[in-house]
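Here the complex is missing a single protein chain, while all its other protein chains stay put.
Letters A, B and C mark the chains as written, and numbering starts fresh at 1 in each.
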Amino acid sequence: MNIAFIGLGNMGAPMAMNLLKAGHALKVFDLNPAAMQALAEAGAQAALSPRAACDGAECVLTMLPAAAHVHSVLTADEGVLAGIAPDVPLIDSSTIDPASAQRFAELAARQGTPFADAPVSGGTGGAAAGTLTFMVGASPALFERIQPVLTAMGKHIVHCGGVGMGQTAKICNNLVLGVSMAAVAEAMSLGAALGIDTKILADIINTSSGRCWSSDTYNPYPGIVETAPASRGYSGGFGADLMLKDLGLATGAAKSVHQPAFMGALAEQLYQALSQRGDGRLDFSAIIKLYRDA
Amino acid sequence: MNIAFIGLGNMGAPMAMNLLKAGHALKVFDLNPAAMQALAEAGAQAALSPRAACDGAECVLTMLPAAAHVHSVLTADEGVLAGIAPDVPLIDSSTIDPASAQRFAELAARQGTPFADAPVSGGTGGAAAGTLTFMVGASPALFERIQPVLTAMGKHIVHCGGVGMGQTAKICNNLVLGVSMAAVAEAMSLGAALGIDTKILADIINTSSGRCWSSDTYNPYPGIVETAPASRGYSGGFGADLMLKDLGLATGAAKSVHQPAFMGALAEQLYQALSQRGDGRLDFSAIIKLYRDA
Amino acid sequence: MNIAFIGLGNMGAPMAMNLLKAGHALKVFDLNPAAMQALAEAGAQAALSPRAACDGAECVLTMLPAAAHVHSVLTADEGVLAGIAPDVPLIDSSTIDPASAQRFAELAARQGTPFADAPVSGGTGGAAAGTLTFMVGASPALFERIQPVLTAMGKHIVHCGGVGMGQTAKICNNLVLGVSMAAVAEAMSLGAALGIDTKILADIINTSSGRCWSSDTYNPYPGIVETAPASRGYSGGFGADLMLKDLGLATGAAKSVHQPAFMGALAEQLYQALSQRGDGRLDFSAIIKLYRDA
Partner (left out) sequence: MNIAFIGLGNMGAPMAMNLLKAGHALKVFDLNPAAMQALAEAGAQAALSPRAACDGAECVLTMLPAAAHVHSVLTADEGVLAGIAPDVPLIDSSTIDPASAQRFAELAARQGTPFADAPVSGGTGGAAAGTLTFMVGASPALFERIQPVLTAMGKHIVHCGGVGMGQTAKICNNLVLGVSMAAVAEAMSLGAALGIDTKILADIINTSSGRCWSSDTYNPYPGIVETAPASRGYSGGFGADLMLKDLGLATGAAKSVHQPAFMGALAEQLYQALSQRGDGRLDFSAIIKLYRDA
């Protein structure tokens, strides 16, 4: 299939690569020429603008840092909406707020372009391995159409509901994640200070009602889970600044629907404090540094 | 074995009953005569004081609301320490702070009484079914001695380390639990307000990094988990006031070791607010009522 | 002086009225015809668009709900920037984030329009009485030029620095205000529950280190300050939803400069909870309702 792919950052580049590997023909665009060069060497065609990338495309994907970038890539004179052919699906895999996704869908709909939000989880590792989870907000018909394309990049393609529901699912999940990671960091540090063997503590939590991914798979205390960032100096993984961004999306979305978000708002401030002290590029489990010298 | 059991409340009574069923001979004491009467009808011998209950006991168990009660039951003139024979194990299954447990162990040690803290999880259901988890703080030798007694009341008997470590394990687990439940309540309410199908949202969280017991087993949103209190009006289960107490123990213990407990302290206030509006006797997953009309 | 005034809401209308009283000639615009009608009856000329209102104006004022409205009023085809003559001062008295104010100043500068942000405090009462405080962000020269106009509407015209600093001053002040009001509500409720005479408590706080405007002038406990909204059912005053908006601006601005805002973020959530229970239109001191039946 002819596919346009806009946004070749840490996530976008390996995702585009997997589309190539799956046999698709790609036109790509990124503001960074080096990023385009890498894809071009792998067989993609570098385009001079998002609009140009859409030329002849049967499907268009965008993977960008924030809603403002998506807005610009879609609506600029040389943007996607100026170049995309009628009825060609437009899939945005950026993580943005649900309301923006819905606004973009409306803009697209005005010219007959079906729009899906499809944020991912799984990180750069999952992007490279093609094992991402896609959380998709789209009409059932559109979901069916785009599923084959997404399958080339991900393992779990989940239909979350109409437009915006992919984003909703992602930020709600990450709200729980960001809070529970802080809670596990707090509890493990407390246990250590009280003198318990932290491996025993983790075992108990992991087989009790405190059980959670942040404890059993990604424990922030060093040496508990061999494969977790905590066991390699908090390098790699899911950056604290990205968690900060996602918690900001969650509290922002809560505000938009007049919901309180007590726990999310406090967690957001804690990750902000972590970032301010210079640790924003570490894995988000480094939040434990607010509790102990880790 | 001859066992003294002090404290026949909602948890203590069924625990004592299981000891009887396992063939032990029980002397029991409680300030409430009706509670003793029920046990007496099942074959236990009612005692006039904790001290009297200890007469001839080869093992003494206490199950009381708070550290102040344990202190009084142990140290009163007619208390346990006045009646217990040398070298007889004293097991306190109350949920109290680790430092108090350690202080009681010292008091007991002065007269040669080996002391273990052994708080439980599993609720009144687990107490009745004999499927409690015991988190035990004791020397290895003492742990080995008391394990057979605990097995009559519980399914998982976990050795958490020296005295106080049973309490430490419990409050650290419940710190994670209380916070993650609030987080799930917040995220499910947010998702609902944003328009996602809450069953789909729960499915996504449960197979993603937000996965936790509070979501996959005990989801606070009505209708997600059939067996959870949320699906029966938040009746039964683990009372919000008990979670409030346990979070108080966690933040108190954190204070004692000069650790911050940001998330625990906020969650404690939220459960306090729930309690103040009159919902303290509901299951703690009713915390979702702070976010939506549930 | 010929003045254009855009935005005739609860604040804008009485401000415009005071400009008329001071002898200025006004062209006004609002989306709501009734609002224009009232000003027209008082001698202003109703315009068909912001652009039309600017025709012949020697000074342009905008007073709008949020940054999005300002953006639209300034940049629309029939907007202010299309109609304003070269070198005519543009004063925005809306309360918005400092970065937006700075962006609007840049837009204006491109066509030679000097821009000042000049948010106010003093509420609708101050707007009617002409006793508002204006916090002005502008170059010294511009400040000097616009001061006479602002004096017709306000009592204190404070130069806070360059563009954006008016907004900065306002949101920093309101951050302290929103937090300290919640603190006073918490302390007064706590004191009452502990049994102290609340008048005595307020007296002590007001002559001690807890002294603050939220306690000595605007105490949220009923009956302490006769003139405060708390003594008339929390009607009138500064609405809780406006405080919620301002705290959102404060935490948003903190995010933009990578600063944590722990206290502001928690206070924001508390006002959100107050709003969610239906009390957003009450005075913001009604935050005490989260602590007691007030």
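In this section, a residue touches a chain if its C-beta (ideal position, glycine included) is under 8 Å from a C-beta of that chain, and two chains touch if they have at least 3 such contacts.
Everything numeric here is computed off the predicted structure, so don't read it as measured data.
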Residue of C:Val28, C:Met135, C:Val149 or C:Leu244 in touch with the missing chain, whole complex considered: C:Met135
Chain not shown: contacting residue from C:Leu31, C:Ala85, C:Ala109 or C:Leu190: C:Leu190
Per the touch definition above, residue among C:Ala44, C:Leu266 or C:Leu282 touching the missing chain: C:Leu266
For chain C, the residues touching the chain missing from this view: 98, 121, 133, 135, 156, 158, 160-162, 164-165, 168-169, 171-177, 179-180, 182-184, 186-191, 193-197, 200-201, 203-205, 207-215, 217-218, 250, 253-254, 257-264, 266-267, 270, 290-292
Residues of chain B (touch criterion as defined above) contacting the omitted chain: 248, 254-255, 258-262, 265-266, 268-270, 272-273, 275-276
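Note that in this section only the chains that are shown with their structure count from here on.
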Remotest chain, chain C as reference, centres from CA atoms: B
CA centroid of chain A to CA centroid of chain B, Å: 39
Centre distance in Å when chain A and chain C are each reduced to the mean of their C-alpha atoms: 37
Chain B: positions in contact with at least two other chains: 266, 290
